[in-house]
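Only one protein chain is missing; all other protein chains are in place.
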Amino acid sequence: MSTNHDDQLSHPSECHHDSGHGYLDHKEEYLRRLKRIEGQARGLQRMVDEEQYCIDILTQVSAMTKALEALALAMLDEHLSHCVVRAARVGGAEAELKLAEASAAIARLVRS
Amino acid sequence: MSTNHDDQLSHPSECHHDSGHGYLDHKEEYLRRLKRIEGQARGLQRMVDEEQYCIDILTQVSAMTKALEALALAMLDEHLSHCVVRAARVGGAEAELKLAEASAAIARLVRS
Amino acid sequence: MSTNHDDQLSHPSECHHDSGHGYLDHKEEYLRRLKRIEGQARGLQRMVDEEQYCIDILTQVSAMTKALEALALAMLDEHLSHCVVRAARVGGAEAELKLAEASAAIARLVRS
Partner (left out) sequence: MSTNHDDQLSHPSECHHDSGHGYLDHKEEYLRRLKRIEGQARGLQRMVDEEQYCIDILTQVSAMTKALEALALAMLDEHLSHCVVRAARVGGAEAELKLAEASAAIARLVRS
């Protein structure tokens, strides 16, 4: 494993703000997407409250699941290209940890 | 196909309130679950806003996806045992339509 | 629950051959699709054996998963429109059982 440290990264193991979470470049976009997803959850409550047809409700649940899934994939993407790449360069236990975390997150996504 | 009509069902084809959407027996429970899911969407916004660690955010997204999926399965379940069963007894085009709708909803769930 | 029995169905509870599994109308087609899926499994062994690139192997695994999923959806579809519809007309415990079985199968598909 390489031991080339990047001096700018004081706490690479935590992928801190100062070292940059991947998603922070697009923080506003993520907040917007989550706000829209929150709106979908409220829309579903209105549909149930108005006793709309089950199949129409299920269609909206699938749309909301897809929106969450797309958000998770975008966030994972940025996590890989920022935190995991940084850890890979640092190498050693740090890289092992980040890879194990990313793999577990991918497995949760695939299975959910 | 059977043509035994159930006289209580004036508009079985629409699975109307009077003929009973499956989920209406548990309307309050569905509203509670959706409220909790809406809370999860707000919790995720707070996590992004506080710039929490991406992997922790992804874990919450997976939990939220699972909650949505469980809700969809419960709703589909009741749809099958109410609307689809009723349509199956009516038979004919009505049954065909309900089955095609249910199959499409299942496919969307499996693929989302 | 209705108790209108269909005299043609001697053992509707088992959805026997004589009463017709849904998929039997398309038995040859299912066998062809499964043969193709078996071929995909063999193709993957050849790719691993020839030490092909992991991403290309993963692409083939996804294609195979999609083929299996499509086969499961088609089979479930026919199960609903044959066995479940028949049980719905019989009603009672038989209908309950078939619905519970179908719901469990749908949940396994959604989660796998």
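Each chain carries a letter (A, B and C) given by its place in the written order, and its residues are counted from 1.
Keep this in mind: contacts are C-beta pairs under 8 Å (C-beta built on N, C-alpha and C of every residue); 3 or more make two chains touch, one makes a residue touch a chain.
Here the structure is a predicted model, which is why all the values come from computation and not from measurement.
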Chain C residues touching the chain left out here are 14-15, 17, 21-24, 27, 30-31, 34-35, 37-38, 41-42, 44-45, 48-49, 51, 53-55, 57-59, 61-62, 64-66, 68-69, 71-72, 75-76, 78-79, 83, 101-102, 105, 108-109, 112
Absent-chain interface as seen on chain A, which is shown:
2, 4, 6, 69, 72-73, 76-77, 80-81, 84-85, 88-89, 91, 95, 99, 102-103, 106-107, 109-111
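Operating definition for what follows: only the chains that are shown with their structure count from here on.
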Residue numbers at the chain A-chain B contact, same meaning over half shared and different meaning under half, come out as same
Chain centre separation in whole Å, for chain C relative to chain B (CA means):
21
Just the number, please: Cα centre separation of chain A and chain B in whole Å.
26
Listing for chain B: what residues touch at least two other chains?
69, 72, 76, 102, 109
